[in-house]
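Heads up, one of the protein chains got dropped from this complex, but the rest are sitting where they should.
What follows is subunit A.
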Amino acid sequence: MDQKEHIEALKDIRQMMQRSVRFLSLSGLSGIFAGIYALAAAYLAYLKLESGAGRTDARGTLIYLMALALGCLILAIGTAFFFTRKNARKKGLKLWDDSARLAFINLSIPLATGGLFAIALIRAGAIGFVAPATLVFYGLALINASRHTFPMIRQLGILEILLGLIAAFVWGHGLLFWAIGFGLLHIVYGLFMYFKFERS
């Protein structure tokens, strides 16, 4: 083997190590769209709360907000699935392989925990802690999953946690922090990922 072959061998090794552990089909576009949905949902929630409905019909408002959040989540997941499948096809990778499964499981555990915890907070009447708690748990979920996908996701997770913690101490701006965390940060990271990994 000559020098060139050795370089090729090293390249092969590095690529194989990356590809076998990390779920690399995740599309940045899904982040951008998730962010747009979150901003729209936050705006609708803001309008509802501003209308004074929170005082006159607290139960109805709560159901409206939860339906809004759920609808936003389903739309975001659907869009992510669509763009990620497209990206996987383009790269000639399988959408659902062992690394995708690992990333998904490791994301789901803290995320489901956070979701149930948020429901417990709502039941206990601690509505003000829902936004901080969802941000913190979402951040933990991203950090947990980052080992199995783009390392950049870890950074995003840390920012979400920081935002959640600030929201927990700064009182009464839950919706604003929610819009920054799930809206703005998703759009910024989505754009970054899209231009770095897909637009070439």
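Definition applied: a residue touches a chain if its C-beta (ideal position, glycine included) is under 8 Å from a C-beta of that chain, and two chains touch if they have at least 3 such contacts; residues count from 1.
The rule is short, and it goes like this: contacts and distances are computed from a predicted model.
Peer 1: Which protein name, taken from UniProt, belongs to the chain you can't see among "Proteasome subunit beta", "cysteine desulfurase", "Aspartyl/glutamyl-tRNA(Asn/Gln) amidotransferase subunit C" or "Transcriptional regulator"?
Peer 2: "Transcriptional regulator"
Peer 1: Could you tell me which of A:Met16, A:Ala58 or A:Val170 touches the chain that is not displayed?
Peer 2: Going through A:Met16, A:Ala58 or A:Val170 one by one, A:Met16 is the residue touching the chain not shown.
Peer 1: Applying the definition given at the start, please give the residues of subunit A touching the unseen chain.
Peer 2: 1, 3, 6-7, 9-10, 12-14, 16-17, 19-21, 94, 97-98
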